[in-house]
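In what follows, a single structure is set out as structure tokens and then discussed.
Left out: one protein chain. Kept in place: all the others.
So, chain A:
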Amino acid sequence: MGLFDKLAGWLGIKKKEVHVLCLGLDNSGKTTIINKLKPSNAQAQDIVPTIGFSIEKFKTSSLSFTVFDMSGQGRYRNLWEHYYKEGQAIIFVIDSCDKLRMVVAKEELDTLLNHPDIKHRRMPILFFANKMDLRDALSSVKVSQQLCLESIKDKPWHICASDALKGEGLQEGVDWLQGRQIYSILQVLVNIELYFLH
């Protein structure tokens, strides 16, 4: 691992955290999810609708994440795009009970995917079909159908059903995200090695 560390250090990956954008409509549970991922002593008790955005940090076994928890309210959604450039991954949260606004979530997702700062980048997107604990929640399969996720061909993505109040399903998602980040770092290393070999 000596070489890996050296290279990682040289690339600046080790010190720099992974920047994640947390997006989704208002009331979908973004803040609740991020809060649950923080160490239990740092968790907030009351969660109020986010105004503008807030920056949160949490660590997993091998990476540390800096999350931009954006407000999902209509009047703040135009802020999202200003942070696209900095984001290295996206967490997109959907309220699986809000059937009426599934079209709105899809519209925002499509706008996001077609944004010039996102469109040609292979950044991973993690979807949380949140509030799965509620009785009339749609399954993650239904949610991915309604959002037409299968049409996302040029970006790695993953969807998990989650219950942010109990924290269920969150770990699965974060593990996937972490795997994706390490995978992309390794890919960079392989490319560098190939470069030196030639």
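In the analysis below, contacts are C-beta pairs under 8 Å (C-beta built on N, C-alpha and C of every residue); 3 or more make two chains touch, one makes a residue touch a chain; residues count from 1.
Please note the rule applied: contacts and distances are computed from a predicted model.
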{"item": "The complex's invisible chain, by UniProt name, from \"Mediator of RNA polymerase II transcription subunit 20\", \"BBSome complex member BBS1\", \"Ras-related protein Rab-20\" or \"Protein pelota homolog\"", "value": "\"BBSome complex member BBS1\""}
{"item": "Per the touch definition above, residue among A:Ile47, A:Leu63, A:Val104 or A:Leu165 touching the missing chain", "value": "A:Val104"}
{"item": "Contact set of chain A toward the excluded chain (per top definition)", "value": "25-27, 74-75, 77-78, 97-104, 107-108, 111, 136"}
